[in-house]
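Beneath this line is the structure, given in structure tokens, with notes to follow.
Then we have chain A:
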Amino acid sequence: MVELSALMIELGNIITFVMVVLALNLMAGFAGIPNFGMAVFVYTGAFVVGALSVRFALLLLAVLDPATLEALLNKPSYKPYVGDMSLVEIILFKTMEPTINRTLIPELSSIISQNLVLALSVLIFTFVVAVFLGVVVGVISSYAAVRLKEDYLAIALLAFSEMMVQVFFAQTDSLAGGRYAIYAPNMWPSELSSVAAALPLGVKPELTLGLILAIGLAALTYLYAERIANSPMGRALRAMRDDEFVLSTYGRDIAAMRLRVMMIGGALAALAGVIYAMNFQPVVKATDYTRLAWTFVPWAMMIIGGMANNLGVVLGAVAIYVGRKALEFALPELFDALKAVGLVTEAAAVDVIRAVAPNIFVGVLILLMLYLRPKGLVEEMPGRTLGDKLRELKEKFSR
Partner candidate 1 sequence: MVLPSLEFLLSSAAAGAALALLSMGITLTYMTTRVSNFAHATMAIIGAVTTLLLLDRFFAGLRDSPLYYTLFLVSPLLAAVVTGAVAVIMYVTTIRPLIKKGTGLIGLMIATLAFDIILNNLLTLFLQLTPAQTVGRLLEANVKGYLVPVSIPLVGYMYPHRLFLPILALLVGIGLHLFLTRTQFGISMRASIENPQLARIIGINVERVYLVSWFLSGATAGMAGSLLAFEMPGISPAAAYLYIVSIFAGSIVGGLNSIYGALAGGFLVGSMEAIVPVFISDVYQLVTGEYIDLLRYQRMFSFLLLILVLLVAPEGLAGIKWRGIRRG
Partner candidate 2 sequence: MLRVESLNVGYGKFHIIFDVSFEVKERTIFTIVGPNGGGKSTLLNGIMGIATVFSGRVLYKGQDITRVPPHEKSKYGIGYTPQTDNIFPGLTVMENLMMAAYGLGESMARDRIEKVLAYYPALRRRIDAKARNLSGGERQMLAISMNLMRDPEFIILDEPTSGLAPIIAKDLLKRIVGMRDELKKTILLVEQNAKAALEVSDDAMLLVSGRSEFIGKAQALLKDEELGRKYLGVK
């Protein structure tokens, strides 16, 4: 029997992907911007949680409760790393040091949970800054998105993402851990945790809160994406994707529209990164935000669900995630069976196959989809409302 908390974490992961795919769909599905650099947007959110929120919390603590901060940072075990640095210097430059980070974050987390003002400030800071930075990355990307044609644009965005996440952040230890994992702090005040703890779930209350927040945000994201899709802007975006020239002759400012969609998509993807790092992935590490995990898999989800169709891509996200997980779990069983028959002898191979099989599965699935059903499982339904779609689905099933 699988534990409930493990199940909740998986659900949280699915919801993260749902948000990422909705953001990607806005940029690539509706606006036709081939964002092959999705990973940098998601990482931006995780970076805020792992690197910025911690520093913000410590700096705020310096104002609210200097004595506690002093006790927190002035430890003999930190001395070899910090020397005679001032507290502010330590906060800015040394908190990502793996040895310090490992002990500091759990202590900081418990301080945050005991201090309502601090907790709420950190929560608000995290979300505001993540949205802001997501918009900034969107603006930077749109610089390319406005100027380059599709294949060049795709290469440029991919390169941008890879360079920032896999080279710059992954190689710079003092910013956000670099090659080492850093821990995500708790941001929930004990007032909320105790309410969640009252639920008879038997899991950590922070996880319950995180999941509730994630579900709420994902639902809002979906409704927002639907509203954009069915607004005049959504129609203009689709028109831009299909025939940019015609649209520009009608006086629509293509550059402004591309900029806007990259800003909105960027903010949504960064929010997904926050949700993920804050609740479902205890460590933040740049090298985890690979092109495979956060660009290619979301693209697969979008293509399989059907581009420019919010409901479709959500279903695609769920299907791909579950499919990959199922493969991961089913393979050892399969291996045992093969071993019993004598077809396999190497036991160590299971781990490797578990690691590569879900990736090969997604690759093959994409190729098959591109060939057999390029429009996805759920085709684009132009300009219809959510109500229309639900009605159609109902009719489909009742038949």
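Candidate selection criterion: all candidates are chains of the complex that A comes from, given by their letters.
Keep this in mind: a residue touches a chain if its C-beta (ideal position, glycine included) is under 8 Å from a C-beta of that chain, and two chains touch if they have at least 3 such contacts; residues count from 1.
Small disclaimer: the values here were computed from a predicted structure and weren't measured.
> Can you tell which one of 1 or 2 makes contact with chain A in this complex?
Of the listed options 1 or 2, chain A touches just 1.
> Over in the complex, which chain A residues touch candidate 1? Could you list them?
28, 34, 36, 143-144, 146-152, 154-156, 158-160, 162-163, 166-168, 171, 244, 254, 290-292, 296, 299-300, 303, 346, 349, 352-353, 355-356, 359-360, 362-364, 366-367, 370-371, 374
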